[in-house]
Structure formats: C-alpha cells, structure tokens
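Selected chains only, in their assembly positions.
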Amino acid sequence: MNMQHIVALLEQYKAGQAGLDDVLKELKKLPYEDLDFAKVDHHRALRNGFPEVIFCQGKTVEQVVKIFHSLAEKNRNILATRAGQEIFEAVQAQYPEAKYNVPGRVVSLTREHCKNSSRRVLVLTAGTADIPVAEEAAVCSEVMGHEVARIYDVGVAGIHRLFAYYDKFETAAVLIVVAGMEGALASVVGGLVDVPVVAVPTSVGYGANFNGLSALLSMLNSCAKGVGVVNIDNGFGAAALADVIIRSGLKHV
Amino acid sequence: MNMQHIVALLEQYKAGQAGLDDVLKELKKLPYEDLDFAKVDHHRALRNGFPEVIFCQGKTVEQVVKIFHSLAEKNRNILATRAGQEIFEAVQAQYPEAKYNVPGRVVSLTREHCKNSSRRVLVLTAGTADIPVAEEAAVCSEVMGHEVARIYDVGVAGIHRLFAYYDKFETAAVLIVVAGMEGALASVVGGLVDVPVVAVPTSVGYGANFNGLSALLSMLNSCAKGVGVVNIDNGFGAAALADVIIRSGLKHV
C-alpha cells in the first residue's frame, strides 16, 4: 500500500533476497503488532510523523497498558488520551517517568524532547470551562514537539480581552480555538489572522447547545476564511492537525 | 378577558343600561371582525399598541385584500408582511398611497406619521444577503413610529468594519442584529452595548447552516447577555419586540 515499500520489496524479491511467501508475509506482518484486541500500528510514526496515539475511551485498563507497552518498545514518546486516573496509575507503575495532565486527561511519556520548529501553537479558549479540551490539545502538541502558548477565557462577549493578546497571534504558526456555546471566537479570530485556525467546538454550555452542536455548526458556517473544524471536544484531533500543518510546512520548503 | 372592559360592562349592566344578552353578545362581538376565513383582531391596537399585522404567506390575494380593508377602516397605519408583488398591486389598486419595500416584501400604508420617541432602532446585518430580513424589520419599525438607522454588512470576519460604527450604537434604544451563517455578530454586539439586542437568525448560508439552524443555535447560546432571539428570518417579529421594548420604556416612567 506504501508504494515505495512495495518497490523495495519487489527489488529484494527479484534479487532473490526474498521469497514470494516471505514478501507476502512481510507485507502483512511488518507495519503493526497484533495484540488480538488491537493491531498496534507501528508504521504510523513513519507514515504520519508520530506514533499511534491511544484513545482510552472504551478500552479496559489492561488493554491500554498492553498497547502502551507495545508502542513504548518501538517509540520514544507516547500519548494516551481520555485517560482516567486509574489508567495513569497503571501506566506509571511500569513507566515512572510518565506524566498526567489532570484537566486534559492525557497520559504522556516523553523520553526524547524533540523540537519541531521555532514556531508556536497558540491555544485559545472562549471560557474557563473549555480548558479541559484545550489542555488535551496543548499537552498533545507539546509531546509532538511544538512550543505551546495558552490564552484562556477570551470569549467574544468581552472582546477587549481578546484584543489585548493580539500581538501574540503574530507569533503563532497555527491557532487552536476552543469554544463551546455559540463558538463565535473562531470566526472573530479567523478574521484577524493570516495563519490556519483549527476550530474545536466543545460541549460546554447547556440547553440548546445540544452537546456541542451549536458551536460545531457555528464553526462550520464561519464567515471567516482559513478555518478547519475538528470533532466536538476533540482536543487531540486539533493538536494532530496543527502538527501536520507545521511539519508539512517545514518539510517541503 | 380584558378586566377593565369587563368592569365597564358590568357597571352598565347593573345600571340597567345593558341587558344580560347584550353583555354576552358584546363580549363576543366587540373586539374582532369575522371575515369567516379570518377573525380580524381590532382589539389589538389597544392591547398591543399596533393593529394586527397581516402575515401574507399562505393567504390568497383576495383574503389579504379583505383583511387589509377591514383593518384600514379602523386604523390609520397598516402593515402586510411576506407580501408578493401581486399582493402589493391588488392593495395599491384600492389604496394608492400604499408603499412596497421590495427586498423586505412589506406593503405598508402610513396615513399618520407617529413618532414614538426620539430614540432609534438600529438594524445591523452581518452580510449583504441578510438585507431582505433586515429591511422587513426596518420598514416595520418605521411604520410603527420609530426612527431607524441601518448598518449593513458588518460581519465579524472583518471586525474593524463593525467597530467603525461603534459610536452609533450609543444612540440606539434597541439593536436588531440580523445574521445568518454562524450568527456571531449578535454575541459580539451584545458584549459591546448596554441596550437590548434583538437577534434575528437568517437562513442565509448553505450546507450545515441547515436553513438557519446554525445562526439560531448560536444566538440562543450567546455568551453575551441582554440578547433576545426571535424566529429565523422573522424581521417583523424583531420589529415588534423592539417596538414594545421602546414603548413600554416610555409608558412606565
């Protein structure tokens, strides 16, 4: 499926360095490890720039620990999102250097501090209640090797609070805007900057926010340009999109 | 149902000036005219400050003309909303002084220019495509006796356009904010002013705006305070709410 890899295999095969069965077997076995309940995608670090991230929701503590272990054997840095306290403790028992971001519910293992660039990911929230989602985005961005700045609680109802940080916008490579309720912050910010805005609707609010639908629709219908939307409360997804935007910008210069 | 009216009727009845049957008959007959397909509520001008407004959608031209006629006999100023060109022509044939606001699709008859106050209704739109709804609101406000100022196309993606009009906000008694797409204008404006904001979501946009749902939910979830929402595309409803806010403010001083 990876053409270059197929080319390499074919070359070896033609050169007699590999049999047909071996080629097929290799094709199947190489890029992941089969834990039965999970196929750990070790190929992802090469393909997507960062190892597979463990989404803990819906997995047992045992399953998470096994996947964590499988990843930690082949990678330096590991992320587990939507992780409860009990997951952190189970991971920490084996990897004492693992850390836990409480509001963001992220377990991270950073054995090699990489620095992807001198540029920053700027994470904004409209309100205080959006902070957990923002922290998920921020800590993931950090582990992925980006410098992160946080500006929290600058929603549009007191728009002067936002403008006070206007000069910080200039220093960012990507802005991650985290907002619930009417999600208007993404539009206002999107109109002010000339870098990509990753918009994260949150389920913060009540009544007719319908668990984040209001902010989601707002952001999708933004009259500002340069705004890409991710799933409701998906801090990790925002970090991943910011990551690929920055890395691809560097790679192709 | 109107207690004062019941009191008056009872007094006449006790004084022998009215029989029981007359009282009951009067109770039933007085406040409206029965056109069979419509009960024209002549009582509304007293009760709600302005005569019943004809909502033309779903009515035949004939029906509208008859109701218009019924109202015009007892009132000086008449409004018909959601009126097509053919309705205007039919009305104009009988009332040559009637006027037609083309984008707003409002037929109006103003035989007596009242002036409710020295204060203004300020109508803002986020975009050019919101103008028809805004015009419905503006022309209805004018016929109801209010001075109206219009500021169109000041959506939040170019927020400096909005701030350029900031000093006008100070002069308004009520702001009517008309916006489709993500409807963020209501929140930004709501955070800047100290007068009531009537928010009108419009069906302008496409895709995930779902015919105005995105702007509606945005406005309902506004993080700014002092925002009252009316139905999607309901310019008349906004004017009516602005009208009662201003008049009630005057009345009770």
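The chains carry the letters A and B, assigned in the order they are written, with residues numbered from 1 in each.
By definition in this document, a residue touches a chain if its C-beta (ideal position, glycine included) is under 8 Å from a C-beta of that chain, and two chains touch if they have at least 3 such contacts.
All figures in this text were calculated on a predicted structure; none of them were measured in a lab.
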The full assembly in this file, of which 2 identical chains are displayed, is built from a number of copies equal to 8
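Quick note on the criterion: only the chains that are shown with their structure count from here on.
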CA centroids of subunit A and subunit B: separation to the nearest Å works out as 49
Write out the stretch or stretches of subunit B touching subunit A in their complex.
-> 126-127, 155-159, 181-184, 187-188, 190-192, 205, 207-210, 213-215, 217-225
